[in-house]
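For this depiction, one protein chain was excluded, whereas all remaining protein chains were kept in their positions.
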Amino acid sequence: MRILVSNDDGIYSPGIAALAEVASEFGTVRVVAPDVERSSTGHAITASRPLSYRATNIKGLTAYRVNGTPADCVSLGAYHWEKVDAVLSGLNIGLNLGNSLGHSGTVAAAKQAALLGLRGIALSAPSGAEPDFEPFKPWIRRVLQLLLGDVRLPLVNVNFPRDPRGLMWARASVRRYDGRIVPVKDPAGRTLFWSTVVPIEDADAGTDRWAVEQNWISLTPLRLDPTDDAQLQDARDAWPLDDALAMAVSPGTSSPEAARSVRDDESEASLTKA
Amino acid sequence: MRILVSNDDGIYSPGIAALAEVASEFGTVRVVAPDVERSSTGHAITASRPLSYRATNIKGLTAYRVNGTPADCVSLGAYHWEKVDAVLSGLNIGLNLGNSLGHSGTVAAAKQAALLGLRGIALSAPSGAEPDFEPFKPWIRRVLQLLLGDVRLPLVNVNFPRDPRGLMWARASVRRYDGRIVPVKDPAGRTLFWSTVVPIEDADAGTDRWAVEQNWISLTPLRLDPTDDAQLQDARDAWPLDDALAMAVSPGTSSPEAARSVRDDESEASLTKA
Amino acid sequence: MRILVSNDDGIYSPGIAALAEVASEFGTVRVVAPDVERSSTGHAITASRPLSYRATNIKGLTAYRVNGTPADCVSLGAYHWEKVDAVLSGLNIGLNLGNSLGHSGTVAAAKQAALLGLRGIALSAPSGAEPDFEPFKPWIRRVLQLLLGDVRLPLVNVNFPRDPRGLMWARASVRRYDGRIVPVKDPAGRTLFWSTVVPIEDADAGTDRWAVEQNWISLTPLRLDPTDDAQLQDARDAWPLDDALAMAVSPGTSSPEAARSVRDDESEASLTKA
Partner (left out) sequence: MRILVSNDDGIYSPGIAALAEVASEFGTVRVVAPDVERSSTGHAITASRPLSYRATNIKGLTAYRVNGTPADCVSLGAYHWEKVDAVLSGLNIGLNLGNSLGHSGTVAAAKQAALLGLRGIALSAPSGAEPDFEPFKPWIRRVLQLLLGDVRLPLVNVNFPRDPRGLMWARASVRRYDGRIVPVKDPAGRTLFWSTVVPIEDADAGTDRWAVEQNWISLTPLRLDPTDDAQLQDARDAWPLDDALAMAVSPGTSSPEAARSVRDDESEASLTKA
């Protein structure tokens, strides 16, 4: 089994070494990860510049570092290593729960794997944990036994609590955002605003947040499609717009010219921004 | 009706002015947007530093610029202006279709609105279009009449083709990723790799990509919850793990201490990264 | 006379338009500037990726935007337009005085011009000024008459006070740094530290800072060479090290191989960093 390991903390993060070490028990491992920490940068594929792909050394593992995003690493990794079976992303230093996983680079790498038709598994540990990942290794092993073995889900998000009691399936916690804005003064007397994220004290039972709060490892199957199918159907029924006309007069397959034109019209950072 | 307008191209982008102008016909408009272009930076709430919120002038509109992400702008905007009815994000220069909307700052602002319990509408125009948005204004008007009027969906993603023929509801296009890696040499002879996104020539009829290719404005209701409910149920049935035990022994509501501890263990960029 | 105009605030900053407009009275003007604000990014030549150079429109001027640094813009501008006579950088929104000009992108563009053998002139206005540059135009005109006319200095840094009384030559203010660290608490109770720059109340008469405080426009000729010649000579005299040996045994001109090897060993951001 060929297992590609990436992350968003950068290739020299202790978390990726810990994950790759356990993954090595399940197959051949190759590490392809960003050369620096990319948590706070864009998660899209980098289309405005070419990327480097350079061999490096991570505890005796075959490893490559890329000057791009986690998703870039997965694309380049799959390009250079055919027949990858699964992509692991992590072990992230910091949980990725509920709403917040929308902007997680760790999850973005796993999503990119799923888009490429590969299995993607994102794994995150508590940020408060010491960068000693030894206690997590037996649990990582058990998660991989499950997700690389019988359970062949295309995209799963896994979070480890500080002291795991066991594993459970969990849905993402999507409670409303409980942030709080706190005005402060800077030393020059200007008012600034902290955007603090307050603890969400009533996470629903069965969600990833609740699971981790109760010291269960959460496993959440994710979907790539962000459409709200129920609302879409309701909206179509109640306000039909030009849907019927569009389906009637437009061919089922667009012309190559139309496909190319729309492709050009999608956002591509600095290359196409006016 | 109070309408907050934001974007990810930055407050001085011509797109936001065009959108705000049309929105003014529907209520009181306030613009709160990033001080510089934020397409390629993080989309999360900024929790590691306080944010500035400064009055500026955009074509006679009440406007504030924030040194943060699009999601920060929505949070700060809603903090400073109570009883906001809807948040518009755009008009983005560049379409946000299918898979790619996961890393769109334009969509992130609309999502943040939905998380705050407000309606969020993301609007994107072709990047190839001239920064003359006049031809789009009648269509923006029609979209707002619909989405600020009868149809009160919490989160909708709207894309405008170059020459719209009408409006249609569409699901997101989630075809597999059709990227292609192209190796090139830099002037020093080192091999680098372009990650090019090739045109997807067989977008499914009824998707946002297909709609825009056929010159229909696409309206896609989005869900905040990324869970794959069907797979979650299947997985629970086939591999029960410790789910039953967890639900039996863990209280339905976590303690405040557990909530706070997990909150601290979530990733927070540079403040908590080891 | 061919005049290349760049800046670090980005090509759509009102300051560059004002400067280009006045410069047009002195010759043919071409604007080549970063596509987004680059004040806080690297000032070196970008060697890790290729750059785009795209025509755009700035108030009827010939203009190109580059996805790179101010120094990149000068290099690319000079590449595309042979026989440039002078490079103007600005009008920056924010003064660049004394010590701080070492990390100014505005000054970096002018320095790059000087390195290319072109005249480089950096011009900065008060950041507190309204983005109405009309009152500065007569003064910009007078500065350009002087520096594009008789006075042909290779590299000059110019700062405009809010209400100029006249022009004076000034040396850079290099008083010790009078910053002050102020500890603050974030909303979670963690201590953070503001690095505030306190007003320097005793700028020496004759320096750029003093000049601007007294409402004189300061013109400061800069040197490219950062060597402290006097200290170098003193050190050589007092502690000769291997200087004599090195000069005796090493050839006056290095081999091409040695030049190339050292070139490779210089820092080049992500491409060569381990």
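So that you can tell them apart, the chains are marked A, B and C in the order they are listed, and the count of residues begins at 1 in each.
The rule we apply is simple: a residue touches a chain if its C-beta (ideal position, glycine included) is under 8 Å from a C-beta of that chain, and two chains touch if they have at least 3 such contacts.
Computed from a predicted structure; not experimentally measured.
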Full-complex contact with the absent chain, from B:Asp186, B:Asp204 or B:Asp225: B:Asp186
Just the residue numbers, please: which parts of subunit B touch the chain that's not shown? 35-36, 48-50, 52, 56, 67, 180, 182, 184, 186-188, 194, 196, 270-271, 273-274
Residue ranges of subunit A at the interface with the undisplayed chain: 12, 36-37, 50, 186, 190, 271
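Convention: only the chains that are shown with their structure count from here on.
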Same-site or different-site touching of subunit A by its copy subunit C, using the half cut: same
Provide the C-alpha centroid distance between subunit B and subunit C, rounded to the nearest whole angstrom. 37
For subunit A, which residues are shared contacts with two or more other chains? 50, 52, 184, 186, 194, 196, 270, 273-274
